[in-house]
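The structure under discussion is supplied below as structure tokens; questions concerning it will follow.
With one protein chain withheld, the remaining protein chains of the complex are depicted in position.
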Amino acid sequence: MNEILLSNQVLVYLLSESILFGLLLIAFVITFGILLKWDFGSYSEQQFLLERRAYLTMTILLFVFVVKFLLLVYFVFAIDSLSLLVPGAMCAAGVISANDYGMLLLFLKLVILFFLLLWMALNSYDLRAKNYPIFRLKSWLFIAIFFIISIELGLNFAYFSHIDTLEPVNCCSTLYGQLEGANPLPFGLNIMTLLLLFYLIYIVVMGAMLSKQRVLSVLATLLFVMIAYYSVVYFFGTYIYELPTHNCPFCMLQVEYYYVGYLVWGTLFVGAYLGIVSSIMEIGLKEERKKEQTSALILLSIFVLLCTAYVAIYYLRNGVFL
Amino acid sequence: MAKAFYTVFSFLFLITFSVSIHYVATDRVSATNSLSAVAGLTRMGSLSLSVAYYEPRVQRIEKANNIIYPEMMSIDRMDFVYEN
Amino acid sequence: MRTSPFFHFLMLGFFKERKKHIGVIAISLVILFLLGSALFISSSIRYSLNQTLAWEPDFVVQRTQGGQKVNAPTAWIDDLLEVHGISKVTPRVYGRYFFKAKENSFLIVGVDFMDEQSNKALRMMMDETDLKQFLKGDNMLVGEGVSTHLKTHFYPNGYTFLTPKGVFKKVNLFKVLPKKSNLISNDMIIVPIELAREILGMGEDEVSDIALNVPNDDEWDNVADKISAFYYDIHVTTKEDIKKAYENLYNYKGGVFLILFLIVIVTFVLILYQRYSMVYSSERRHIGLLRALGWSIRDVLKLKFFETMMIVVIAFVLGVALAYLYVFVLGAPLLREIFLGGANLPNSVILVPVLDFGILSSIFLIYAIPFISAVLIPTWKIAVTDPKEAML
Partner (left out) sequence: MMKAMIVIDNLNKHFKSGDDIFKVLKGINLQINSGECIVLKGVSGSGKTTLLSIIGGLDRPSSGKVLVEGESISKLPDLHISHFRARKIGMIFQHFNLFDHLTAAENVMIPLIPTGLDMHEVNHKVEVSLKLANIFHKANSAAGRLSGGEKQRVAIARALASNPAIILCDEPTANLDRNNSLKFIDILSQLHEMGKTIVVATHDPLFDTLPFESKIIPMEDGSLVDTFSKDTLAES
């Protein structure tokens, strides 16, 4: 048995994921059965049974959504604590890149949370209507989610059982640092243009949301998430660490930086998810989702303010930029 | 019945509070200091386990803890973990 | 008092029928208590050890033959001193002394009291006059476990060691090391280095191993490589290795515990599932009535969900608090022997309280997720009760 698999946090994490998968499997079987026989117009006993069963799927998915969200935080925390066991790793960045599965796993987790949120939104719309208008749509979405989650479960086990505790891994400075002058930024941007884009797209997102340009706001938010990721790793992060060469998305999750990373990434992703999901709902279902739009705006603004504040405070304290 | 709720939860809060008081008020420094003093003096910080896993096995004289299977390892033996 | 009617009704149901919940809370408490205690003990020990690591040397150099550690020659010390970047090279002399009568053993550690760091550490333990007194004759500092053991065998003031040469050597018991350091000093006897050599039967030019520091962290790998190339029979252990060994030791012990707990948890889930199916089926009429009076499936699910959450929260807080009391206030009698062993000298360590997000969230997740999952399906089953049940 691999010593990684005996780490408390990994055990708890894998157990939790497996239990969730068991529940999802039940929901999957039910949903599949419902999809085969669903006929809302029918008065048969079976149709009423299916409608009741749909509530089990809803309950399970709501539970899974909440727990998946907690488990993402826990997962990041767990791999952070594993960095003691993996030689060369200073923070989660090293552990996550210990094998090829790690990054993919993290990415899948973010995707799954997005789709689960979308499902929640569709479901609440569906329940409020009087004839389950998008029942099939949301069921197919769930089946898609289920397949992604199955892959994720496999990746979970593959990832944790393939961490080598003898082979040294790279630490964040080699993973994200600018080695030999190669530019890690996309589209050949430099820091100045990146920052310009960051604030510009933020303004576009705000404008699009406020003026109800839904398609534009979805695209702008997606672009914003990407640009924001690079901006935080290559510019704002260095102010959090107060070290111009420290480029890492994970170290800021540690206690040395007051766990501020959870706030930074949390506001960015939750804000972007809410914005995109509510905009999609408004495009597809023509329904006002004012509350979600407002909270998305607030969260994204907190994110931008937080990032800017780190730079501003550093400048005010030291009189120079890094 | 909300009263029962407040009673139970203030009780839970009280427990949490007293645990945190104990946690904060615990004298960590002197415990750490005396550990550090011994570690600094001897240059050794290894656990005073009643089983010392760093010891070579041949030197060990141990009581068999199972009289039926004397050769069975006792549960507190750790050295086999580190044979890699 | 502004409370919502839903909340009011939730409390009514919960407290008027508390008998139904007490059993589940009791089982939960037992599980949380055991789990919490095991994790608390292991994390506390790990925390204390990590604290002492700062005082340990960065490298330990040993001589090995056939996989066994053998004594190293003092000549190595001079060789090591010539390597750039190495400071504080100190010989270590230690070994186990077997107390034949009972087959117990002590760890004899020889200390060079002229050494700067040792001297500083010694001053932390005793004042000036004591120090002079101590260095005068054949005195020893012993751990609490050793002192108790000697006392029960009628050696209250000292012990006469039998050296391998067959000579008796009487050493006075000068002072007992503080109980607070029991975690590492319980079976320890600290004596001057020459005396240790005599008791352990080592030659003047021999040491057990050599400790050294490398102040520049970046040079660690280079220095380790360099030293390893010095002799064919050299073995270098770094502080990182020790740290990892501790981590592994407690992951191992904690992990084995957790795996045992998984089995417990599975049983727990089965019991819960059974129990809730039963409890809820007795509530069938009630729920049917609620449904007939205008409660939707969602309302009933909400009611049951909050009921479950209350149980989870109550059990979690109580269970963790109980475990805390048992481990950090009472010192975890019985259970700590699994972590420290009870074969040699009985050790009563003081466990420094450690609570962090990692432990608490682990306990919460491993308890709450199986719990809620087990209750989920019975809850749904009862929530979709036909409202016409009320008419029967």
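A, B and C are the chain letters, set down in written order, and residue numbers restart from 1 in every chain.
Going forward, a residue touches a chain if its C-beta (ideal position, glycine included) is under 8 Å from a C-beta of that chain, and two chains touch if they have at least 3 such contacts.
All figures in this text were calculated on a predicted structure; none of them were measured in a lab.
The chain that is not displayed touches the following shown chains in the complete assembly: A, C. For the chain missing from the display, the contacting residue among C:Lys69, C:Lys243 or C:His286 is C:His286, taking the whole complex into account.
Of the candidate positions C:Glu17, C:Glu116 or C:Asp205, contact with the unshown chain belongs to C:Glu17. By the touch definition given at the top, chain C reaches the unshown chain through residues 2-6, 8-9, 12, 16-17, 286, 289-299, 386-388, 390-391. Seen across the whole complex, the unshown chain contacts chain A at 40-41, 43-45, 48, 51-52, 55, 127-128, 130-132.
Just so it is clear, only the chains that are shown with their structure count from here on.
Computed from the mean C-alpha positions, the centre of chain B lies at a distance of 3 Å from the centre of chain C. Distance between chain centres (mean CA atoms), chain A to chain C: 35 Å. Annotation for chain C: residues touching 2 or more other chains are 248, 252. Within the complex formed with chain B, the chain C residues making contact are 1, 3, 7-8, 11-12, 14-16, 45, 48-49, 51-57, 68-69, 90, 92, 94, 96, 98, 103, 105, 107, 109, 111, 117-118, 120-122, 124-125, 143, 145, 177-178, 180-188, 190, 211, 242, 245, 248-249, 252, 313-314, 317-318, 320-321, 324, 328-329, 337-338, 340-347, 350, 352-353, 355.
Taken together, the chain C residues at the contact with chain A in this complex read 39, 240, 243-244, 247-248, 251-252, 254-256, 258-259, 262, 265, 297-298, 301, 357-358, 361-362, 365-366, 369-370, 372-373, 376-377, 379-380, 383-384. Those residues of chain A whose C-beta lies close enough to touch chain C in the complex are 3, 5-9, 11-13, 15-16, 19-20, 22-23, 26, 52, 55-56, 59-60, 63, 67, 70-71, 74, 77-78, 81, 84-85, 87, 127, 165.
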